[in-house]
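All protein chains but one are shown in place.
Moving on, here comes chain A:
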Amino acid sequence: MSILLTVLRDPDALPRLTRQDWNLLLRESRSQQLCARLSWIIETRGQVSACPEAAWIDLAAQRFFAEHKQAQVRLELRKLRKALAPKGVPILLLKGAAYAHAGLRVARGRDFADLDIMVPTDQLEAAETALEAGGWLMETKDRYDQRYYRRWMHELPPMHHRTRSFEVDIHHALLPLTGRLRPNPALLWAASRVLPDSPCRVLCDEDMLLHSAAQVFQDGEIAGELGALLDLHQLMEELGQREGFWQRLVPRAEALQLGRPLYYALRFCTKLLDTPVPAEVLRAAQAQAPGRVSKGLMDRLVPRVLEPRYPTRRPAHVAAWFLYMRSHWLRMPPGLLALHLLRKALRTGKAG
């Protein structure tokens, strides 16, 4: 097993590492871009003294990226709020921004690619108009891209403010409208909660985990997403401590049609990261397991693309390709998918 996984499973293994192990751990963490998060996990576990000084300094120095991004997110949110509040559009934070605002441990050292927020479906148009008036621009002008997002996806085309480069994704649902699973946004809004010192809302604990699971195992390509699996692991560790979380989780997943992604999240978190999950939850989630063939395939493919392979093994290109095709398969019905992939292939040819 890779040394990074060993340490993430059990940070108390750190004092047993040799110098060679340490250098390998640094390389694996760098290639997975998990240095800052690893440094927080080490600190939370009280294992800083087990690290060679140079290694600790190097890991902890990477925290500045996350802190810088979180400051940018806070600024962007203030501006979004200013643009949307007069129109009466509420903001629900998703993913990284939600973890950071809810003060969850998973946010420590976590990098943000963009800012994800959700608005109610019936206020989507009002939100878009308000943002355009406020100076946000769509990143794509291409007509096919626009149609792709608007008719089939769960979010508007990515936007950014004309004076800043930070990308904002406006969601109105959790998963693509053309996909096999469509959790009802009304249920998410009804269960969401307000944050004590912020005007924004976040999903309730169970939904937060379920959204994260759906992102990876329903809508994602999985390959190279060890950081996303770590999100799930850390969310389960922290939210699992809260009263009634585990009892509510599986029934809630069924209500939102997210039983299958939850099954995968539990399966691969426990398998790869040794996440503590009550036995009865694992048993209940078994009802959502796929058929024997899918299960066998996923069990073989997913660990191959999630485990850090650099620098000791070759990348798992074939497994990654299968999972990439799978993610598209789950996104769209076959006819539409064929047309979409044809379109993408033609465009790549033209650009080349």
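Convention: a residue touches a chain if its C-beta (ideal position, glycine included) is under 8 Å from a C-beta of that chain, and two chains touch if they have at least 3 such contacts; residues count from 1.
In the analysis below, contacts and distances are computed from a predicted model.
Of the names listed as "Cytochrome aa3 subunit 3", "HprK-related kinase A", "ABC transporter permease subunit" or "NAD(P)H-dependent oxidoreductase", the one that matches the UniProt record for the absent chain is "HprK-related kinase A".
When the whole complex is considered, the residue among A:52, A:103 or A:251 that touches the unshown chain is A:52.
Here the missing chain is touched by one residue of A:4, A:60 or A:153, and it is A:60. Note that of A:23, A:47, A:146 or A:270, the residue touching the chain absent from this view is A:23. Where chain A meets the chain that is not shown, the touching residues are 19-20, 22-23, 26-27, 30-31, 52, 54-55, 57-58, 60-62, 64-65, 67-68, 71, 310-311.
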